[in-house]
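Heads up, one of the protein chains got dropped from this complex, but the rest are sitting where they should.
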Amino acid sequence: MFKKIFIANRGEIALRIIRACKELGIKTCIGYSVEDKDSIPVMLADESICIGPAQSMHSYLNLFSLAQAIHNSGADAVHPGYGFLSENPTFVKICNDLDVVFIGPDEQTIARLADKSKVKQILKNNNIPTIPGSDGAVKNIDELKSVAKSIGYPILLKASWGGGGRGMRVVRNENELINEFNAAQSEAKSSFGREDIYVEKFIEHPRHIEAQVIGDKFGNIVHVGERDCTLQRRHQKVLEESPSPYLDDIKRAEFLETAVKAASILQYWNAGTLEFLFDEDKNFYFIEINTRIQVEHPVSEMVYDVDLIKEQIMVSCGYELSFKQEELKPKCCAIECRINAEDSERFIPSPGKINFLFMPSSSHTRIDSHIYCGYNVSQYYDSMVAKLIVKGKTREEARIRMLNNLSEFKIEGIKTNIPFFQKILNSKEFINNTYDTNFIDRVFLNHPK
Amino acid sequence: MFKKIFIANRGEIALRIIRACKELGIKTCIGYSVEDKDSIPVMLADESICIGPAQSMHSYLNLFSLAQAIHNSGADAVHPGYGFLSENPTFVKICNDLDVVFIGPDEQTIARLADKSKVKQILKNNNIPTIPGSDGAVKNIDELKSVAKSIGYPILLKASWGGGGRGMRVVRNENELINEFNAAQSEAKSSFGREDIYVEKFIEHPRHIEAQVIGDKFGNIVHVGERDCTLQRRHQKVLEESPSPYLDDIKRAEFLETAVKAASILQYWNAGTLEFLFDEDKNFYFIEINTRIQVEHPVSEMVYDVDLIKEQIMVSCGYELSFKQEELKPKCCAIECRINAEDSERFIPSPGKINFLFMPSSSHTRIDSHIYCGYNVSQYYDSMVAKLIVKGKTREEARIRMLNNLSEFKIEGIKTNIPFFQKILNSKEFINNTYDTNFIDRVFLNHPK
Amino acid sequence: MDIKTLKDIIKIVENSQFVEFSYKDDELEITLKKKEAFPENITLQDNFRVAETAAKYPSQTIMAQTSQVESTQDPNLVEIRSPMVATFYRAPAPDAKPYVEEGQKVKKGEVLCILEAMKIMNELENEFDCIIEKILVQNAQKVEFDQPLFLVRKAN
Partner (left out) sequence: MDIKTLKDIIKIVENSQFVEFSYKDDELEITLKKKEAFPENITLQDNFRVAETAAKYPSQTIMAQTSQVESTQDPNLVEIRSPMVATFYRAPAPDAKPYVEEGQKVKKGEVLCILEAMKIMNELENEFDCIIEKILVQNAQKVEFDQPLFLVRKAN
């Protein structure tokens, strides 16, 4: 097993990694920015190295500084968490050059799967359902037009190298096509450095459901169930749950089997997530694969009673998976709310110092959070301050418990989206499970769909 | 179901009751002392009524004030928690007179079981093993001497109306007998108002193991496993765990069966605990029955995945038990540490204002606590500030996780016994399970056994 | 002023409870600040009041207990608080006229109201001569321990 893991991340996921390492008896060293000097992860890690100033570009995204810090730390492995450099092939290469294990898939795998349109192509050729669209990036306006015609409007323009919903545009008829395409290209160029755009059939009222997979170096790969991430605000996940209330057991089995098959086709290993869209007839289409641990991983951990971070560390170290597919059974229903430091009406970030804090606790509650009373929520980083995960024997029990837990969650000094979650969890659409990915934008923000 | 429950308690158990009520959709009204004005239970209860000044005698133990408050609240039930008036027959009677349900056994049952020596007598006559000793209180010195002779030294002098270990004295030979007896009588008189003393065989190196039972009004009664409370400091429980590592499955089954039989003989219903001592040959002897929910109940809740407070409320309301004995199976190992605001070297209380607080959290952690950063730990009440309960697939996994959780538990402004727990959990005696009820006093306090 | 005087002042202030002291001359100006004068001591004051109340309570007297109003400087303006959980009645009977009205002068020992608890009618006696500035609760209202009932001005 590893002796010391260097944590190239911050906040709750850094804390989560420290906890997993403690259970495995592995020492930790965290690289932190000056802004995070007084953070809980820095307090709880065995060692810490300041890697730069507050701005991520010069600290958490600073390959040069991180490389030296990893070297100085004497760590034999690096956990990138999510975001930042977690899917950056260059960072993986640097780790390799330093003779340090990058906890995640290998450099080639990450590079291979970074090209979303190529991945789609491979799966399509292997009879994994994908959304009808262009074969990879469209070369020119003519190809664009013909593809659009063949699959029919509305269509979606996506950046080949994009992610997180940025650089995505819906086009409803040919008149809008060229302007939107040019806009998408320039946005992609500025956001991701490459202007490649590919085309997809736009699905009305879709559900966003993803499959958690994890595999080892010996070709063993299993799924740890699905997560329903349909509740999004501007393509950003807001609330996740598992199992998905949208699927019956037959459809669920078919879906998860397909996801594992897709992962095998892509020769994927380590922890990963395959994202799919479901249309109103419950046909599902592959969108993309994420080659990292995800924010919402605790939902699956609650439902299947596994520790994905520990498992990720062990398979990266060369161990076989500690469980077989048939040993994994859903034990409950779990819901996660992403508590953000933001105005719950207009969703603008609300950084500042927390001057009162009380968090719920119970046998069925888990909170992944790095905040404390007196902690200053920085404007430099993501506004998520806590992940509140609650389980119940049924979805309804979990929903009620989540509402009770939210009513106990007292935080002063910053605004949070807790009131927003209370509205959602009490909405008939959520209770009756009759919502799609546009639900929040449509109902709560009154945005044109 | 009840409409509103009045909570006649404070601190973490008041919060625990509020949480149970929220899940059952029952409103809550808490009676609080001026000292507890800014406490979390007062913040989270639907209503609150100030019942008196800081001193318990004039607030939480003030029958007159509580009676009026219960009346004013319009509640249809009262939860007494543990301690305070939870086992006071007069309080139960007052509730009855107010036409309010006391959540616990009925007045007669509590009164009947308050006389410890009488209870022992009944069980003895029904072939439940009890510790050899006097039949009830000893009338005089002569009886005392003859009993002592017949059962042999060392013997234990106990107050018939006592509890919590107070008024207990070990006598190792006849020379000490009379002095100790007189001392015990006067202590009993001052502590419990009655000077009755009964005699018991003193067991060397005993293990303290108790059985959790719960029954309804229809004669259904089940056990929810055992709790090993052997780790005590001056007869005060410090750490509890379930299942007991001292018992193999055959002995466990025999013990729990006996406990349920004893409860039936005593016609007991509602939540209760039967305490036993185990000698070095694993013979067990009944000591006493507690007719309330206990501090350490979460340990059993974690292991058996039940909610004892909810169940207690439901059976008190007249419902049948929601589970049968055969449905209750231990699912894991759980350990509870009672985090107290006290110096961990000399165990003197350390009240004061908490100015920094960070508590651990995970899927296998539960914390029952009412404290927050800025909260003032009052010198007027019990020094317990948090119950940290951790589970694992094995006892060793639970032990490691407890140590990891304790290392994450950061609290400043008051001293706590966390360092003390770290010593205990790392001691070879705890790891190898070779300790008795005197372990802490002997090893950590160097008191004469 | 000479060094000796200054020394004395410093010693005096240091050994005092004052955490801030300033003195200005000509148009004489003195400021003395105690710890309590600074934020975060609200609870402290609270506990103090509690203790005071507690000290009074055990005697089970039904004499009105008072505490100074925090929001004002006026030392004569005090609150008369309830010594028990009860129901508040302004008059001895539903049809009778109230014991006191706002603006009324009340002598020490006169009855202010009735506090009914557990079927017992407790007459709340006035502790000192005063004027009723405001009656803070409604007739037949349920009151809790330590709840302000009357705002009164002490007569000197």
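Lettered A, B and C in written order, each chain numbered from 1.
The rule is short, and it goes like this: contacts are C-beta pairs under 8 Å (C-beta built on N, C-alpha and C of every residue); 3 or more make two chains touch, one makes a residue touch a chain.
These figures come from a predicted structure and were not determined experimentally.
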item: Which displayed chains the unshown chain touches; value: A, C
item: Which of A:A69, A:I289, A:M359 or A:A398 contacts the chain that the document leaves out; value: A:A69
item: Options A:C50, A:A111, A:L328 or A:V443, residue touching the unrepresented chain; value: A:C50
item: On subunit C, residues whose C-beta touches the chain left out of the figure; value: 1, 3, 6-7, 9-10, 13-14, 19-26, 33, 35, 38-39
item: Interface residues of subunit A (partner: the chain not displayed); value: 34-35, 37-38, 49-55, 57-59, 64-65, 67-69, 71-72, 376
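Basically, only the chains that are shown with their structure count from here on.
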item: Innermost chain, taking as reference the mean of every protein Cα atom displayed; value: B
item: Rounded Å distance, subunit B centre to subunit C centre (Cα mean); value: 41
item: Euclidean distance of C-alpha centroids - subunit A vs subunit B, Å; value: 45
item: Intercentroid distance (Cα basis), subunit C paired with subunit A, Å; value: 58
item: Set of subunit B residues in contact with two or more other chains; value: none
item: For subunit C, residues that touch 2 or more chains besides their own; value: none
